[in-house]
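Here the complex is missing a single protein chain, while all its other protein chains stay put.
Entry: subunit A
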Amino acid sequence: MAILVNGASSVLIQGITGKQGSFHFRQMRAFGTNIVAGVAPGKGGSRFEDIPLYETVQEACEHHTIDATVLFIPAAFCKDAALEAIEAGIKVIVIITEHIPVQDELIIVNRAKLKEAVIIGPNTFGMASWKCKLGILPNVAFSPGPVGVVARSGTLTYEIVGSLTNVGIGQTSVIGLGGDRVPGSSFVDMLKRFEVDPDTKCVVLVGEIGGNAEEEAAEFIKTMSKPVVAYLAGKSAPPGKRMGHAGAIIERGKGTYEGKVKALTAAGAQVATFPYEVVEKVQTLLGHA
């Protein structure tokens, strides 16, 4: 029914007692997520509602088998919190926090790669699978079904997933890669998982202008057996923050709306011009029309 996690996964929340952490703890639990522990320095040994709290991730891992952790940690402390989770051996780490300094992100994602942990984010809505939501996407948007969704931007994904749900098309997993310069996971990482997931029949890719993640995805889509529908935001938007010469040299004309559409179309993906067209295309592919 899903990639990375499912209803049987045991979940830790780092920063569970904070404003965002406590609000989304309740939302996640209402979704069905099996939350087994929380980390809240200074409050170890007590409980938050009925959830046991620990001083450190290591301590939580000594008392529970943890499959995944979600971080609701302020940007300045996120590097340490993420490294703590990686070193404790947790394999799925969801970092919701935005505005993490890019140097900190580099350390986090490279350390995770070394320890074979999957990072979702930073600056992401997280992910949802069958009975397991790790993050902040609204519960009402998601429903179980055959479509895998992987996205760079959050609210646009709610838009598309919500529309799919409204017409009765559910999802295996919905993954938010995050909007930062150095995301922990790429489109290709997730497309590989959807390709081998027996329940995923078709994949929706939500991209945007800038960077070359969509161009890389296009290369992998060429090899996929499952159909892919893509939507790219930013057709009319001003180009994002450009980095001058060096950025231009790395990208060499990649990153434009037209270039991405061309790469994806050539790879066999169907590209929707507007969010609501994604639903029409998926309906046709699944024979729901």
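In this text, contacts are C-beta pairs under 8 Å (C-beta built on N, C-alpha and C of every residue); 3 or more make two chains touch, one makes a residue touch a chain; residues count from 1.
One rule holds in what follows: contacts and distances are computed from a predicted model.
Novice: Hey, which one's the missing chain according to UniProt: "4Fe-4S ferredoxin iron-sulfur binding domain-containing protein", "Sugar ABC transporter permease", "Response regulator transcription factor" or "Succinate--CoA ligase [ADP-forming] subunit beta"?
Specialist: "Succinate--CoA ligase [ADP-forming] subunit beta"
Novice: So which of A:59, A:87, A:159 or A:199 would be touching the chain we can't see?
Specialist: A:159
Novice: Among A:46, A:110, A:265 or A:284, which one touches the chain that has been omitted from the display?
Specialist: A:110
Novice: Would you write out the residues of subunit A that touch the absent chain, in ascending order?
Specialist: With respect to the unshown chain, the touching residues of subunit A are 20, 24, 27, 75-76, 96, 98-103, 106-107, 109-110, 113, 125, 136-138, 140-141, 151-159, 162, 179-183, 186, 206, 208-209, 211-213, 216, 233-238, 243-250, 252, 273-276.
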